[in-house]
Structure formats: structure tokens, C-alpha cells
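The complex appears here minus one protein chain, its other protein chains still in place.
We just call them A and B in the order they show up, numbering each chain from 1.
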Amino acid sequence: MKEIRFENVWKSYGKTHVVKGLNLTIHPGERLVLLGPSGCGKSTTLRMIAGLEEITSGDLYLNGVKANDIPSGKRNVAMVFQNYALYPHMNVVENITYGLKVQKVHKDEIQKRLNAVLEMLQLKGYENRLPKDLSGGQRQRVALARAVVKKSDFFLLDEPLSNLDAQLRVSARKELVKIHEMYKQTIVYVTHDQIEAMTIGDRIALMNQGQLQMVDTPENVYNRPANIFTAKFIGSPPTNIVDMDYYDGKVMIGKQSFLLHPMWIRQINECNAKTFVFGIRPEHLEIYKTPQENTLKGTVKYVENQGSSYSIYINLEGHEVIAMSEKKNWHPGEMVYLKPKMDRIHIFDQESTQSIGYPQELDLNESSPMNHKINVETYLS
Amino acid sequence: MSDGTVFKNKESWKAYCLLIPTLIIFSIFMFWPFLYTIYLSFFDWNMITPTKEFVGLKNYIDVLSDRNTYKILGNTFIYIAFLLVINCIIPYLFAFVLDLILKRFNGFYKSALFLPAFISLVVGSILFTWILNPVSGPVAIILGWFGIEMPIWSKLDGWVILVLSLITSWKVFGYNFIVLYASINGISREIIEAARLDNVPLWKIFFHIVLPMSSATGIYVFIITIVQGLQYVFTPIKVITQGGPNYASSNAIYHAYHEAFVLYRTGHSAALSIMTMLIFFILLALEFKFVERGIYYEN
């Protein structure tokens, strides 16, 4: 069944709580990415699955069996460590097969798996090299190979690509997805890199300060962030977050206002509040030189070259907001007019920081997930 | 995020199993003798009679009221002073120079300076007894060329301590040097190079950067020089002078041995050992206090 389930799991060191009441079910055969800033508890969560960290309270179920007290070696997990944890004194083949040999797996079987994995990860010809004589990418593949040959139900990866350069990362991500499609293990992948999360994950579990913020598909995490943290963490530059008042169908930001689309008015009327937090991604904030219908006025502070586009930093009623433009002709001090795309705005409750939800009518055009992934990646890079 | 150890409390018993041989050995030959010496320090005994007489603090009072004790304590501090200069200050300087100034023959210097640490102090004592023979030794002959007469050091107060300290230093120097060198070598090159770019003179680099940044090791070497040095001196004392002339070369360690195995006064010996150890532990406590007070810590 290959399912992993956390039920109200806490991990504490004395009075420091690293994981706070985690409830999470990882479905059989999916690729779940644990994403979050450093120190958010994602690695600890992974290590609890592996049995390398004890669970302070709550229950962990693997394959439906309570696993709190099962020793690591009997959990049927394979893990790729951030530093790869290759045995420096063993060559590639010894590294890959050491565990199997100790487990007394039959010789022919070891050879079969070894050949398959060497082939798949392009390690043929490097069999007798020591880790120190391999490149970073090759080491990473050996670490992957060592985990793959175990044929475990659960495949855990702790920031496995963080020591690789950008180009290698792209190919390594593809490799990983390829492996998963062959073996269909349940993958739990820890990273702080949102691009990795977006490209690898079937679902993303975003954590912050020991708490789960949102678990959903990459599309939803990007398009429908459940709370302010998610909105700000995902996307680069981060989502603009501004306090707002709601009055009579209008969003008031400082002294300015713009009209909300009726679908949003219906949504916002379900809440009994007057003040909210307004969010809009830079790429969804249109910027004009001349006044338009339903726009907000701001002053350009400075312009940052992002390569394919420019980030325009704007002072809007004392808040700094960012808009994206493909043109360069924006100058500090210049007055500009901003128009949020009505179907891409986010409204959050001020107190709970949770999203007030999204109008039912809002069915995003990019319904094909494959298309959307590519879009996201270009936005984020 | 890990607490540094992989295996959990449930496996404690495995850890204890691994420690059992060590614990047995240490219990029998270290911890129990330690306690028994404290016990003996309250008894009058000569190691032979079947009964020991409880005398309370009398041994301590005897030791503290013996004039020889003060002579020996004085000697002990003179030994400490000599040993610290030769084996703490000089190696510190040498380590600094080797690391920062000398670029060539680096490896050779290190191995040559460390080499005598591997030779028995009995050998050292015998060799130096002859080399420093005030009449016919090579040093006496060379000094004779300049009309300098060598003192008969083994018979002269003060001189005898200096020479025995030198012999001991011959062995101790290299180890201290290597440890200090490692510490200085571990200081980030960027810091030192930044100072060099600012034209900071070498002596300032030593006092303002190297000394504070290697001070944890420095204090360790300081302590080890006193604690181990005094024990190392035992061998040349025993081999060359037996504490003489008239206790002029004896120190606290040698005297405790002398009381126990020459005079057979276990009580006095035990009392003296315990007092010596207390002095050592006061030094150690000072070390921990200093180190915790934020003296710069390597790593």
C-alpha cells in the first residue's frame, strides 16, 4: 500500500518544538515534496519517516502499520542524503551493493539490480572509482543508485540536488522523475527550492516553523495559496502583500481604491470583516504610464533587471510593491498606474492570515497541468 | 537538526557493553586507587604491617609542618617556571614563526622538532648526564675554549633544577610545539592575510590575532606542561639525582614516591599526592572558567 500517514506528530528537543502537530497523508506512489525555509521542520519530518529521529508524540503509520518504534533498518525505506553519504573508502560498485550484501541478497540478484541501475544512471565505466574521483553529478547519481537498488517502498530524498550546479539540477530532476515512473515508490522529497518542488512534486507540502501551511498540487499552491505565508514563499519576486479595507464593492488601499469584480464581492461578503490583506503577484500586476480605468497610482522607486523582464519597485501608499514589465523605460520618481488582474488576486483574512477562498467562477485558463508547469517555471526562474 | 548521535536511548545497553572493558579497567586501576589513596592519607601505615592506625588529619599536618615540604614546593614552582618558559612560551613563538614566516623546510622542521618526543627519558637522562658532564663532556670542552668553567650542576641548588628541566624539555618541547602549531595553523588564513594587507606588523599579528584565537589550545598546553611536565621530570630526578643533593632537585611528585617507596610512609605520600592533585585541579578549574568566559574557541 506504500502509504505514509502522520497523526498529530510532534517533535521536540526540550522546549523547542521542531514539528508541531503534523497531520499528513502521503499517498501510495505519489511524489510529495516537503518544501519550506531552512529550520521549518521539513528535514526532521523526513528523518522521522526514516526512523533517524524519534517521534516525541503522535503516531506515524507506514503501510498502515504504526511505525514509531520500528527500527530504521526494518522500515523498508531508502534515503538519499544531502551530502550523499557515500562511503569514501568504497568504490562505486561497493557503495551501491554494500547494503544488499549485508542483507544477504542473492549474488545474481545483486548483479542484476546493479547492472540495471548502472545503466539507468549512466554509471557504466565508473564502477571502480572512489567517490573522491567522481564529479558532483556522478556522486549524486551513485547516491541515487544506492537508494534505488534497495527497491524500497519508500524513497526519501533530503535536498539531494542542493550541491549541484543549475544545469545538472535540471537533468537530475528529469532522471528522478524517470526513476519514479519505473519503480512507482512513494517519494518524499525535501527541498527549500520552489522550482524543484514545482517540477518534481505531484503535491507540495509547504511547512513553516514546524507547521504545515498547505498541501496541494503545484498549480494550486501557486494559484490559490491558502495563506499569506504560502503566497509570499512561492514565486519570485514574492507576492505583493498590502493591507486593505473593503467598502461597498471597493478595495481601499490607503486613500486609493479600485472596484472589485462581482464574483469577488460575493466571496468577500461571506466574511464579516471590513479589513483584509490583499495579495497580487508581480506578474499579475499590470503597469501603465497613463491613467486607466480602475487603477492605483504609485511612484517608481527603482528598476531591477531580471534578464527576460524588469522588476519595477513602486511606492504605493507607503507600501513597496513590485510589478513586472518587459519594457525598460521606467524611471525612478515617475508616476505609474497599476491594475491588478482581477482573476489573479488573493484576499486573506487579517487575523488568521488564511485565504478567504476563491470565487467558484474562477476557473483558470491553464487547466492542463503540463502547460502550467512550464509556465510556472518560466515565471519563477 | 539531528542531536548528533544516530542511535537512540533504547539502545543504551549496547553503549554500556562497548564501555564495559574500559570501565572495568578504569575502576580497578584508576577510580578505586584514587579513593583508596584518599583513605590512606588518613592512616599511619608502612605498607608492611597488617594494621593501619587512623590518625585523622595528622599526615596532612605533618607534611605541612615539615620544612622539607616547603623546600620541595619551592622546587616544584621553580620547575614549573622553567618548564613553562621552555615548553610553552618558546614553542608558541616557534609555532607562530613556522606557520607564518617560514615557507621552506616546513615539514622537515616539524618532524625534526617532534622527534625527541619519541625517545625514552631514561635515554635522555643518560645522554645528557654525559654530554653535560662538567669535566669531560663535550659542552664542558667547548665552554673551556672560551675559558668558561661549567658548574657542577648536579651538586648545586638551582642549577640542578635548571638542567633537569632542560632534559625533560628535550622530550616535551616537540609535542607542545606540534599541538600549538596545529592550533595556529587552523586560524583562518583570510584573517591573517587581511591583517598583512593592512600592514600590521608581525608581532601585533601574534599578540592581537594569533594569541587570542589559539588561546584554548594555549591554555591546554599551559596546563599539560605543568601536570605532565612535573611527572616527566620524575624520570631524570630518579635516574640522575634521586632528589638530591639534600632534596634540592626533588619535586612534589618525586617526593610522594620517595615517601612511599623509600621511606615507606604511605600516609605522608598519600597526603602529599592528594594535595598536589588538588593544586592540579584548581588549575584545571581555572582553565574551564577562562575558556567558558569566552576566550576564543577554535572550531
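We take it that a contact is a pair of C-beta atoms (placed from the backbone, for glycine too) under 8 Å apart; a residue touches a chain by one contact, two chains touch by 3 or more.
By our rule, contacts and distances are computed from a predicted model.
**Q** Missing chain, UniProt name, options "NADH-ubiquinone oxidoreductase chain 5", "Aspartate carbamoyltransferase", "Carbohydrate ABC transporter permease" or "Phosphoribosylformylglycinamidine synthase subunit PurS": which is it?
**A** Of the names offered in "NADH-ubiquinone oxidoreductase chain 5", "Aspartate carbamoyltransferase", "Carbohydrate ABC transporter permease" or "Phosphoribosylformylglycinamidine synthase subunit PurS", the absent chain's UniProt record gives "Carbohydrate ABC transporter permease".
**Q** Which displayed chains make contact with the chain that has been left out?
**A** The chain that is not shown is in contact with A, B.
**Q** Of B:159, B:206 or B:220, which one is in contact with the hidden chain?
**A** Of the listed residues, the one touching the omitted chain is B:220.
**Q** One chain is left out of this view; which of B:68, B:120, B:188 or B:246 touches it in the full complex?
**A** Going through B:68, B:120, B:188 or B:246 one by one, B:120 is the residue touching the chain not shown.
**Q** Mind listing the subunit B residues that contact the chain we can't see here?
**A** These residues touch the chain not displayed: 2-9, 11-12, 14-16, 18-19, 21-22, 25-26, 28-34, 36-37, 40, 47, 94, 97-98, 100-105, 109-116, 118-131, 133, 136-138, 141-142, 170, 173-175, 178-179, 181-183, 185-186, 192-193, 196, 202, 216-217, 220, 223, 227, 230-231, 234-235, 238-240, 253, 256-257, 260-261, 266, 269-270, 272-274, 276-277, 280-281, 284, 298-299.
**Q** If you put the missing chain back, which residues of subunit A would it touch?
**A** Residue positions of subunit A that touch the missing chain: 50-52, 71-75, 77-79, 81-83, 85, 87-89, 98-99, 102-103, 146, 150.
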